[in-house]
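Only a single protein chain was left out; the remaining protein chains are all shown in position.
Right, subunit A next:
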Amino acid sequence: MNENLFTSFATPTMMGLPIVILIIMFPSILFPSSNRLINNRLISIQQWLVQLTSKQMMAIHNNKGQTWTLMLMSLILFIGSTNLLGLLPHSFTPTTQLSMNLGMAIPLWAGTVFMGFRHKTKAALAHFLPQGTPIFLIPMLVIIETISLFIQPMALAVRLTANITAGHLLIHLIGGATLALMDISPSTALITFIILILLTILEFAVAMIQAYVFTLLVSLYLHDNT
């Protein structure tokens, strides 16, 4: 049974060829682009949602920070759509792989840090020491702030991986439990099935929230450094 639980997270291959790149590129098909002024309903809804999100997310940034709008909107759309597509039965979710999430987190976090050190060196260095620190605490606090800086990309990646993986595992387990209980006690199976429905609703919310949290944190790191 343990073997079955974790095999759903193995990178998919078709006849020996890895098709994970095709799976990662698939969500882009669901967001068609158009050159028309007035579009069809699907594109209009998507454009309205993207405008709403970008206005809300990029309002805090100055001109330099707002050059990252395209990157951050692509990020939230990609992670959100990938997580939601992963809730379909038997589908593969790229964001369950730590390698993928580290590949997203490290360049973006490093980009914000390099930007801060390049354009506002003094302010970027000043982040290592909060204002109003007692003198005898300064060495320890600089060490703690440095560690917290380097943990940021790890936390970004592991948070997304763990949330999505744990949700999928729970759905597997409770679904398996419901199936096993159907022969033993139908009333308990019904309760477990209701729990499964509630969990699936939670996973829909978690999929979108995790995308938002990832992008918001990158946006905050950007705001600190621009």
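Just so we're on the same page, a residue touches a chain if its C-beta (ideal position, glycine included) is under 8 Å from a C-beta of that chain, and two chains touch if they have at least 3 such contacts; residues count from 1.
Assume contacts and distances are computed from a predicted model.
A.B. asks: With one chain of the assembly withheld, which option in "NADH-ubiquinone oxidoreductase chain 2", "ATP synthase membrane subunit j", "Centromere protein W" or "Large ribosomal subunit protein bL19m" matches that chain's UniProt protein name?
C.D. replies: Per the UniProt record, the undisplayed chain of the complex is "ATP synthase membrane subunit j".
A.B. asks: For the chain that's not shown, point to the residue among A:L108, A:A124 or A:I174 touching it.
C.D. replies: A:L108
A.B. asks: Among A:L5, A:L22, A:L70 or A:L190, single out the residue that touches the unshown chain.
C.D. replies: A:L70
A.B. asks: Given the full complex, what residues of subunit A touch the hidden partner chain?
C.D. replies: Given the touch definition above, subunit A has residues 67-68, 70-71, 102-103, 106-112, 114-115, 118 touching the missing chain.
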